[in-house]
Each structure stands twice: as C-alpha cells, then as structure tokens.
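Taken from a larger complex, these chains appear in their original positions, while the remainder are omitted.
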Amino acid sequence: MKTILNPDRYFSSDAAIRDIARELYENVAALPLVCPHGHVDPRLFSDPNATFGSPADLFIIPDHYVTRMLYSQGIELQRLGIRELENSGNTNHPISNYPVSNHRTIWHFFCENFHLFRGTPSGIWLTHELSEVFGLDEKPSAANADRLFDLVTEKLASPDFSPRKLFERFNIEVLCTTDAATDTLDYHQAIRQSGWKGRILPTFRPDGVVNLDAPNWHANVNKLSEVSKIDVLDYASFIRALEQRRAYFKSKGATATDHAALTPATAELTPVEAEAIFQRALKGQSEPDDAPRFTAHMLMEMARMSIEDGLVMQLHPGSLRNHNEIIFRKFGLDKGADIPIQTEYTRNLLPLLNKYGNDPRLTLILFTLDETTYSRELAPLAGHYPALKLGPPWWFFDSLNGMARYFDQVMETAGVYNTTGFNDDTRAFCSIPARHDVWRRASANWLAGLVVRHIIDMEDARGMIQELAVGLAKRAYKL
Amino acid sequence: MKTILNPDRYFSSDAAIRDIARELYENVAALPLVCPHGHVDPRLFSDPNATFGSPADLFIIPDHYVTRMLYSQGIELQRLGIRELENSGNTNHPISNYPVSNHRTIWHFFCENFHLFRGTPSGIWLTHELSEVFGLDEKPSAANADRLFDLVTEKLASPDFSPRKLFERFNIEVLCTTDAATDTLDYHQAIRQSGWKGRILPTFRPDGVVNLDAPNWHANVNKLSEVSKIDVLDYASFIRALEQRRAYFKSKGATATDHAALTPATAELTPVEAEAIFQRALKGQSEPDDAPRFTAHMLMEMARMSIEDGLVMQLHPGSLRNHNEIIFRKFGLDKGADIPIQTEYTRNLLPLLNKYGNDPRLTLILFTLDETTYSRELAPLAGHYPALKLGPPWWFFDSLNGMARYFDQVMETAGVYNTTGFNDDTRAFCSIPARHDVWRRASANWLAGLVVRHIIDMEDARGMIQELAVGLAKRAYKL
C-alpha cells in the first residue's frame, strides 16, 4: 500500500534545506515522546480493558477542532453526535431540533466533508492517525466512508488498540494530565497500583476554586474542603487547603501546576482585601472586580507556593471562553467557541516578575494566543528573567505556520534555551504522535534554514534538535 | 516587443514550487473575473460613448494610491491635477499656492518618479495595465514620458478602449458597485435598459444615513425620505425607509450590503433609546456617544434585515478617515490619508454573533486593516460561526505580501471554505485584471507551497484554486 505520508513531508522543497532537515529529523524521529502538558483522560489507562469506542467516538465527537469546522459550514452539532445538556432550556433557535445522528452517519458527515480540513492542522493530524495508527492510506470521502468506518471499527475492537497498548506503541516516556485541584487522583492511583509501567502524572489545576467566577465555584470550594480535610471558612484556610492539595499532587508525581486566566494580570492584595473578597464570594455577594482581582492575586500566591514546593507553574491566558452563548447553553463547554483576545504581558506580569522573577527556584512557563506578543513582549521578558520560560505555540498555533512564526519571532531574542520544547496539549490521545512529529519536523526544517544560511553550524543544529525534541521539555518540567 | 510581464511572475523561484504554481495558475488564468465588491463608477457603462479621458485621468488623478505616494515625496497635490474644493478656506499653509498642472505635466511627474513604486502593488498594477491593456512594455521614466503619454492618449481615443469594450475584453462576469442607500440607481437602470449585456449590480451602502456623524447626515436623511417616499420622522420610519431601499436595491439586482465603521462594535439599543438618539440627531443635538452607539445598533439591525431579505452583509471597519485635516479641508475625501487603527473583533462582535451568528440565513463577510486579528480573532471566529466568512486582504494588504500573510495566518484555522475568494475593491477599472491576476498567482503559489511540502495533494490543490479564483466569491455573494 502506497503511504500518503511522504517521508520528507513539511520540509522545504529546497533540496539544500530538505537534506539537512531530514538528517536532523532522523536524529530525533525515534526518541520517546515527552508530554508535559495535555488533557488526556487518565481513565483511559486506569482500566486495562478501556477502549476508544467507535470511530466517531475517537475522531469526531469529542474533538472540538473537528466539530467546530463542520459546524462553521452548517452541519449542526447534534448531527455530529453531540447531545444537548439536560435543562439546557429552550433557546428558540432553528438549529435546536435535529436528532442526534448514529455513529456511522456521523462518520459519513466527516468523510464527505474532509475537504474542509485541507491545509489545516486537523487535516494533518487526522491523515497521520489514519495512516500511522490504523494503516489506512486513503483520504476520507463519501465514497470510502463506509469501508473506512468498518476498518477502523475492526481495529478498535482488537486488543492491540487498547489505550495502554497504544501508549506503549507510541513510545510515550511520560504523559502529564491536567486535573482539578479537587481531584482525588483516584485514576492516577489506580494506574500506579495496577502494576502497568506507563508513566502518567497529574498536574495541579486550581482554576475552579481560584477563579471566583468559575462555574460551580461554591461546589468546588466545598469539594476542596472535603478532599483536603481542611474546612475552607476563610482566606487563610483556603490557602492552607490549596497547599495541602499541591502537596498531595506532588506526592502522586505531579511536577507542575497549570493556570488559565482571561488576562495575565498579577497584583497582590493585602491580607485584609483578600479576606474581604473571599468572604464576599463565600456569601455569594461578589462585587464586579472581585474575581479578576482575586485571580491576579492568586497568581502571585501560586508563584510563591511554586518557589516553596518546586512545582513548575504554567500560565495559559487570553481565551474568551464560550463566546457563543447559544452553543454554551445547549451543549456546554469546549465546543470550539473559545476565541482569543489581545493579551498584554509586559505590564500585567510586572508585579509577579518583580517579586519572584529573579528567583531561580521558580519556573514560570508562559503561553499565548496572541502571537503579536512573541517578539514584542514574551521573548524580551524570557530573555531577561531567570524564572521565565516560554511554552510552545498553543492551540490554534500548534500548526506548521504557527511553529514557523514562533521560531522566527521568539528565538532571536529569547534564545532557544529560554523555551521549553513541545507539548501536545491535547485530549485526542491518538493525535499525540502526529503532533510531536509535526513539531520535530518543523524544528528540523527551521534549524536547516539557519544552517544553509550559515547562521549556525551543524554541530549547533544537532545540539538544538535534541533540545527541542526532548531536552528542553524534560528539564523545564523537571521530568 | 519583449514583454516585461514574465509568465512566471510572483511565483517562487524554487522550481519545484514554481512548476506546480504555474500548472495551478493555468487552470484558472482564463476564468471570467467575478468582482463582488468595488467602487467603479456605473456611469462609465451607462453611457455607451463614455471614455476614460486622458492618461492622467485614467492612471493618476483619481488614484489615491498613486497620488499619496507622490505627495509623500513632496509633490503637491495640485501639481498632480487635484483641485481645491470651493470654500476650502485659507489653510495658511505653504503647500496651498501651487497651480493645477496640465495633464501632460502630471504624466511627467508620474513617469519621472516611477521609481517610487518599486516593489509596491501600485507598481505591479500600473506595469500590468500599461503592458496588458495598452501594449506598452516600457518602464515609465522622464525619457519616455512624452511618448507614453501620446501612445496612451491615442489608444484611449479608440472605440476599442471604451469602458464597455474593456469590460468585455477583461472577461468580467459580474461587477458589483457600491452605492449610497439614497442612490436612485439610475445609471444601473440605464445600463440594463441599454440592452448591453455587461452584468453590473449595485450594492447597498447605508453609511451616510446610518452613521449619525456622516458628513451631510441631515441632507442624506432628507434624500432618504425623498427616494423611499417614506417620511423619515422617527426611528420607526427610518427603519421602514431603509427596508424599502434594500428591497429596491434587491429588485435592481443587488445581492449584498456594505458597511463601514470605525470599529466593529455591535450592541442593541432598546426601542426607547434608539428613538431618543434618532430624535436628538434630527434636531442636531446629538450627544458625544450617540453616533457610535447608533452605528453599533444599526449593525445589529442590518444583520436582522439580511436574515429577512437574504442580502449578504459586508463589514469594513478600522480606517480612521481623513487623518490629515489640511488635506481634507482643501481637497476633500479619499486623498490617501485614511490610516488604519487597531481593531478588536472578539468582544465587539459578540452581541451580533450571539444573536445572529448561528443563523445559516445570514452571511456576514468581515474585512480588516489590522492583520494581527487574522490568526487571533478572525480565523477562530470564522472557523466556528456558520454565518461568518472572511473577506480577502483589503486595501494596503491587497498585495503579494498581504496575500501571503493572509493565507498563512487565516487558512490553517478558518479553513479555505470559510473565506470568500477575492474582490478587487477598486475604483480604478483598468486595474481589475491586474488585481485578479495577482490574486490568482498568489493563490497558486501558496497552494504549490502546500503541495511540495505534502500538506495537500494535487487533487486538493486543483479544487482549491478553482474555489479561490471564482467559486468561493460566487457562492458567498450569491452571484
């Protein structure tokens, strides 16, 4: 069967660059995958008999990159297998009344519309998954939809396609999940106790309790009291409970925390202000500025705790979540309607960096959805502060062009060694090898471009490709 | 005569890319031109004996791309044939006292300074026009200025160079003009009645009555009453009059509306607020926020009407018009002093998209003069909302680099099928073939770059080039 994955894919067509890129890539192509940040569900691995379900379960229904694109072209979400929330209310909208499709029909919609993914990262990942994971070297289409559905279904039924087996086949050295501060980490516990050797580590994500405007904040705080066994009655006990959870996560192997925020604003409250804001929140009497002020304060606190307990701190700001309120009310979170906003780092991070940025015990890894900040703010900041490092291109920018812009706009000023390699940041487990492969190829191609222009030599390039593929990520995340 | 238009112009010099680009381009080079948005004057076609005037009338005096560049280098506008407005007042400025040049002298200024257009889109278009339209394969210079003037003058006098003949020669399938809401469309009527087959359609542009701070707003509203035969006495009658005009435009072939606004802010007023603001405007007692609030509201109303009548809605925000007040007072609008400002879409469009963005009956085509929004805001929005599509690179970005950045920054996230192909957006009729040629070549070159890197295959690329050249525009604009 002719492979549709060309061995020189994503490299420049200029032979001088391509040949060097290929050589560099070959140095790292077979290295284990280091996955320091992502959203894979640990339940896939805690149960040795877990399966991925149908082809639609694997490739379509949970993947908001895929469903948003189909939705943007007029295919309603119910037709893609997405169910309305209970109690979603009557949104009185013409799109409300479609029945949920069955999985073979969903697969058909996907295959018939595969042209929508031309030139997109999803197109690249899906093609890679079908080819490398399932051995299917065909472009999906209306004509082959049924056959592909049957072939993938058959493979998924085989024990070789269990999550654990694929984890091993993918050669994953370590996979970090993202877990609420209130998570008991039972699935992680179960993985360890099962004797299976796959290294899957939790990451401490306290957004649900730290952002006062998080959905279900009160319930989350109650859960925090319960799991920490510390009654959260005031700001001081809240902080103690968080410290308890961090220690618990660390004891279960966590090396990092992760924080989402609408903006990267940081600013310390006085103890009196913190207590007052926290009490208002407990009473359901928050004032309009309370939530952003508290988040800005808690980012400072999280940096302090990271200095004390050594957990690496990640910050993912700048996404306006649930932009489409109709979709949010009917279908819930993560339906492809989170839209980036302009983001400012220089002034927003000033308080945190002034207090903690010179401290070598802190590692703060920044991400952005605003590429204009790469050369203007992020690279100059990371090229100065010892505590600061830049994460790889995130979300929409985890793409060939996104990576090329990142290399071009970040590296000259920040230097490679103030960046942290790659992370796949995905909930689509089977796309992990594809994503790392794109990064390793893009890295090799970028370095080859520097070599042919005599900006670096091959000795430099060989060192840098190792760092980009695994070294930077392992060191930055203390893995 | 040696052509100065190389057949492989604008393609990569890398043979692998160039050969594929050429093949793709050849598939679409001869396709008819679909021109869904522009500013060509319909009078050129309503009178069968219309002419373009002198070479200066055709190439220089009305083209603010050309005159602004010459002005930036110290050549006063009067010397380029631009007349002061009557009653422009004494601006007491050293540039005020030049006499208006004659057309041969203007042509000389242009030819002597043709080096100023090196590497600019104007340089590309002008060279293409001289060569392809007039058969003159020489670079303008002081030495050949007189001869070129005579040659172009001679051609322009020939019946083969009438607007209608050139329309046919350019192989224009459809040309949409832009017309005030108060326009009677008499010229469009005359074109139809003349029996000439050229398809020229109006576009409904209500800025002059919808933006309360538009120059001559009161006169425009009076005219609106007159042409609609609805006395505009309050907000309700204003809305009825607009609906009447939309229906009238639609009856004359219009398929779209167009809207300019300083920002893309959208927000619905209550009926009471709308009435109060409208009454203040009628009385000349507008408050400072009235105009932007009313514009934001009317964009919502226009979306509602588009859902009802099916007219496609275009939005062109982000130009700070008439930045140079001296030039504006002396010479009026459109003298090259409209300067872009930073533009925000994610939050500004939230009200409109939440109300109408999920409705498949709406097509809202967005343009921008702020390229930073391509990857951060516009592509994620267009890649989600069924009603939203992105227009091609606009104005300063209707250029080879502008197109390359658009392809690189938009397509990975939005997908090609959420974009709308090309529109030339020009008042310079003879530049239309040049502009489409640049787009088709740039598209072919972009696709070839994807093919050689094995991101798409040739089957994909052949489909995409057809879409980019004509398909997307025809479907998006319902032509």
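Read from first to last, the chains carry the letters A and B; within each, the first residue is number 1.
As a convention for this text, a residue touches a chain if its C-beta (ideal position, glycine included) is under 8 Å from a C-beta of that chain, and two chains touch if they have at least 3 such contacts.
What you see is a predicted model; the values in this text were computed from it and never measured.
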Complete complex - number of sequence copies, 2 represented: 3
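The rule we apply is simple: only the chains that are shown with their structure count from here on.
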Centre distance in Å when subunit A and subunit B are each reduced to the mean of their C-alpha atoms: 40
Residue ranges of subunit B in contact with subunit A within the complex: 14, 16-17, 344, 346-347, 350, 353-354, 357-360, 372, 375-377, 379-386, 388, 408-409, 411-418, 449-450, 452-457, 460, 463-464
Subunit B-touching residues of subunit A, taken from the complex the two chains share: 4-6, 8-14, 68-69, 71-74, 93-95, 115-121, 123-124, 139, 320, 323-327, 336-342, 369-372, 396-397, 399-402
